[in-house]
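Of the protein chains in this complex, all but one are displayed in their positions.
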Amino acid sequence: MTSKPDFDLECSNVSKTFGPVRAVDDVSFEIPSGSFFSILGPSGCGKTTLMRMIAGFENPTAGDIRIKGMSVLGTPPNRRNVKMVFQHLALFPMMNVYENIAYGLRCAGAGKAEIATKVKDVLERIALPDVGEREIHQLSGGQKQRIAIARCMVLDPDVLLLDEPLGALDLKLREAMKIELKLLQHQFNTTFVYITHDQSEALVMSDHVAVMNSGRFEQIGTPQQLYHKPASAFVAGFVGDANRWNGRVAEARDGRARVETSAGLTLTCTPGSGQTFRPGDAVEIFVRPEFIRTSARNGQDAANDGAGDDGLEGIVDSLLFNGANSRALVRPPQGEPIEADITLTGGPEDIRPGETVRLSWSPDQALCFAVGTAPR
Amino acid sequence: MNQADFKRLSLILLFMPFALWILLLIILPHIGMGVLALREKVGPRVYEFGFGNFIDFAMEPIYWNILFRTGSMSLLVTALALIAGFPIAYYIAKIAGRRSRGALFLVCLIPLWVSDLIRAFGWILLLRETGVVSSTLLWLGLVDAPVEMLYNDITVVIGLVYTVILFMIVPLVSTLDGMDNAMIEAGYNLGGNGWTVLRRIIVPYAMPGIISGCIIVFMLTAGSYLTPILLGGKNSSWFTETIYEQFITRYNWESGAAFGFLLLAFTSFVVWLGLKLSGQTLAGTVARN
């Protein structure tokens, strides 16, 4: 076995089948020590199964899982130094906070004094020094969250798995916990593997994110890479918002493709990484709302367009006001409405519904991917 | 009639059947029994008020023996029903699939479809000296003479466990069902082995169900009549049988009523003791289900 202690967790060619269903299909990745790694995917993509295999609750059908360089395939869950924060936290309601945290230490055979010190220590680190005697039901949502993490961290795990632990919280608390989790991860300097279907959680907190779909990893990268250089149509569509068109390639040259969309528009796009097209190929085009410029049409057609920009005209259907993230829904002559980020200042310059506007964007920002081709 | 009066009236009407049931079938008979129990028989058609019936009980070691025998065997039955019922309940609540679950529950229910009497006769057919089990053993050559498996305490205990185990399983399933599987997995994940998880997590979580099952089973067992009588042997007095004998054979309704109250007091005391020792409350266990 190759020993690569730089990685806390490595999976190589891990697969899991349930009857005819391939829940996890040939997944490989490694996580550097001390990083925050997220697995992002829609529900049912296999991310939970993957995590349960890492924790030891399922055995992979094929492949190997290594923790700190050692294969853990034959190791039962209670002997793996991988701890897990469950979706609904799974704190033990019949024990108080102290007992919840002490449970793992007791299982490990720690002495009374050692347990007391460690529990006190970890409670201080999560900034809840005085809750030891409280019952679980007396805690707030955020406190429970932190206790669940403390319960794992007190055991000094190699890897901490978190299974959508923010899902049950309300929006405000969720936003606050995102930051807190990131800080806790820094503080403990332990590898966190975070499972989520919420791209914003993944993007905000993670050092690296793996996007998972139908049991496979579509792409692994930093949040920025995923956002700006998606490796597949799925990633482009799943991570962040995007307008999308289906069409066929009319002409492909100089790293650009001209595409006739099914609605009858003609657009120019940049093939996504590793993609090459021939005329006639079916493709999907993605353009993010923030890359679309919107200008009131005051007789100066195409005046704002940069050289070679794509542009089209449409009527503003409605405005989606959300402060700095406001958006306009613009209906082009043909096809679905297009979303474009706009700035609404409240002044007379603002776009209003019913107006005709011009939308334009650089072909560099219009990525296209072949339809139906799997990445890699 | 205004709205409030109408509401009150309908509430009274709704409550009436329950109130009547409690009053006519529970409170009144108990008052009657209480009066009867406090009536001493002095001679034919002559009675006096007094505690003579209770004193008679207290002075007669046979009755104490029978009461303690009934109590201790009921506790044994309760313990066995718990030990046997817990894995079954755990399997039904946590391991069995949704579909097989209903079927399993049904299988547990089957013994209740037939009356106590038929069930006891079933055991008799199986276990008697010329019964199915004995003949099978003989035929297999495992024994060389017929074996009598009836008429002893072990048979009574087995028969009672079989009869009451469902009342242990149902509350256990209902509490275990409410337990998040993740809690068990968390128990393992944090380093516990199977035994630790059972002892520190599953059993404490199921405690209300365990206690309520035990209370029901203990009460049912101590108050059962047919099974101990039919399966029991020559030495197998059961307290309910003594009560029956007082009422029917000895025409001594007065002491029968007194014995009835004593059984009630005794079982209530045992239940109270059990609740105290396990730190549970009646409201938190039986009333929960």
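Read from first to last, the chains carry the letters A and B; within each, the first residue is number 1.
In this text, a residue touches a chain if its C-beta (ideal position, glycine included) is under 8 Å from a C-beta of that chain, and two chains touch if they have at least 3 such contacts.
Definition applied: contacts and distances are computed from a predicted model.
Considering only "Spermidine/putrescine-binding periplasmic protein", "Phosphoribosylformylglycinamidine synthase subunit PurS", "ATPases involved in chromosome partitioning" or "NADH-quinone oxidoreductase subunit J", the record for the omitted chain gives "Spermidine/putrescine-binding periplasmic protein", by its UniProt protein name. The hidden chain, counted over the whole complex, makes contact with B.
Remark: the omitted chain is touched by one listed residue; of B:Ile95, B:Leu112 or B:Ile248 this is B:Ile248.
Per the touch definition above, the residue from B:Asn189, B:Ser237 or B:Thr267 contacting the chain not shown is B:Ser237. One of B:Leu150, B:Leu166 or B:Ala257 touches the chain omitted from the figure, and that residue is B:Leu150.
Listed here are the subunit B residues that touch the chain not shown: 43-45, 62, 65-66, 124, 128-130, 148, 150-151, 229-230, 233-235, 237, 242, 245-253.
One rule holds for everything that comes next: only the chains that are shown with their structure count from here on.
If you average the CA atoms of subunit A and of subunit B, the two centres end up 56 Å from each other.
Interface of subunit B with subunit A (complex): residues 180, 182-183, 185-193, 196, 200-201, 204-205, 207. Here subunit A touches subunit B in the complex through residues 55-57, 76-79, 82-84, 86-88, 90, 92-95, 103-104, 106-108, 151-152, 155, going by the rule given at the top.
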